[in-house]
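The complex appears here without one of its protein chains, the remainder shown in place.
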Amino acid sequence: MMSGFKNLLTTVFCLMLAVVLGFAVWSIGAEPSPVNLPGHLSENLEKSGVEHPVTAVLLNFRSYDTLLEIGVLVIAGIAGISMARTSSLEDPELRTSDSLLYALQRWFVPLMLLLAGYLLWAGADRPGGAFQAGAVMASTGVLMRMGGIPMDFLRPGTMLRLGLTLGFSVFLLVALASVWGGEAFLAYPPALAKSLIVVIEGVLTFSIAMVLLALFVSAPINRGVEPEEGERG
Amino acid sequence: MIEWVLDGLLVLALLVTAVAALWSRDLFRAVVVFIAFGLLMALAWVRLQAPDIALAEAAIGAGLTGVLLLDAARHLTGKHPDESDGGSDREAGR
Partner (left out) sequence: MTPSLLYAFAGVGLCTIGLYGFVRLAHLLRKLLAFNLIGSGVFLVMVGLAQHHNGPDPVPQALVLTGIVVAIAATALAVVLIRRYFHLSGQTTLAEPARGNDEGASQSGEDRQR
């Protein structure tokens, strides 16, 4: 009985929410917006250092959001890794179970890494950028794991720590350097904007890929104990 | 006119796959339909003239999230972990 009443209550509430949200969307959409953002953006695009407007927004005009985003990613990565209970980073069952996948990896992995590099570079003047490239790199790592390749670089050690911290720390360093130089936080000097964006995008890609891959690898729970640091189990 | 038909069908497909993903009887099938929902979202982003988001949604929403959830679904509908381990995990999990 109570569950029937709760069901009815939830349905009514969700329908009311849908009506209210729909009405809100309709009334906001009825009048034109007071600010013309795309116009402002196209005027200031040359000062940003890249030609693609979305990349310019992500890494120059609203780079604070990207800085916070990579910070959130690092926190999530730390939380996920600390809960990991995988005894070995290689799952021996996977390697023998699908020999076709294991063989195809030799072709897929280099191509996917190349694709990630292209996406990173193409973000300057066409759709692409650090996030897409980081996602493709993480997918490459996931493919390697599905195929049963041991990935020692994911053990707690230098590479993992570097991957987790490099993106956020380089970004923060660039941001603070502007403060020391006398300008605002995260204001790139216009002459250096393009090279700074390239550097930041590179480390962001690496960091995003490592965090997503570490979170993926932390999910399964194998029998056994956690590997202590320095052990090669 | 033809664009309205395309957009209308895409919106309808989005809503139907969303409902199907949540209320499928089998968990594995729910995740597979969720991957399909991710791909349809990538199409929606293309229709909204946002190719960057379409790339990211295809790679992340359909690719990474899909594999992650498929792996989880397979293990969550498997046997209870205590049965297979013979009790060693129960002590460890305390």
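All chains are identified by letter, namely A and B, in their written order; residue positions are counted from 1 within each chain.
By definition in this document, contacts are C-beta pairs under 8 Å (C-beta built on N, C-alpha and C of every residue); 3 or more make two chains touch, one makes a residue touch a chain.
Keep in mind that this is a model prediction, so the values were computed, not measured.
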**OP:** Please pick, from A:A79, A:L111, A:V179 or A:L192, the residue that touches the omitted chain in the full complex.
**Re:** A:A79
Original post:
If you put the missing chain back, which residues of chain B would it touch?
Top reply: 3-4, 7-8, 11, 14-15, 18-19, 21-23, 27, 30-31, 34, 37, 41, 44-45, 47-50, 52-53, 56-57, 60-61, 64-65, 68-69, 72-73, 75-76, 80-82, 89, 93
Original post:
When the complex is taken as a whole, what residues of chain A touch the one chain not shown?
Top reply: 7, 10-11, 14-15, 17-18, 21-22, 25-26, 28-29, 32-33, 36-39, 41, 53-54, 56-58, 61-62, 65-66, 69, 72-73, 76-77, 79-80, 83-85, 129, 131, 134-135, 208, 211-212, 215-216, 218-221
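Please note the rule applied: only the chains that are shown with their structure count from here on.
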Original post:
What is the distance in Å between the mean C-alpha positions of chain A and chain B?
Top reply: 18
Original post:
Any idea which chain A residues touch chain B in the complex?
Top reply: 54, 119, 127-129, 131-132, 135-136, 138-139, 142, 146, 212, 216, 219-221, 223, 225
**OP:** Give every residue of chain B touching chain A within the complex, in rising order.
**Re:** 51-52, 54-56, 59-60, 63-64, 67-68, 71-72, 75, 81, 85, 88-89, 92
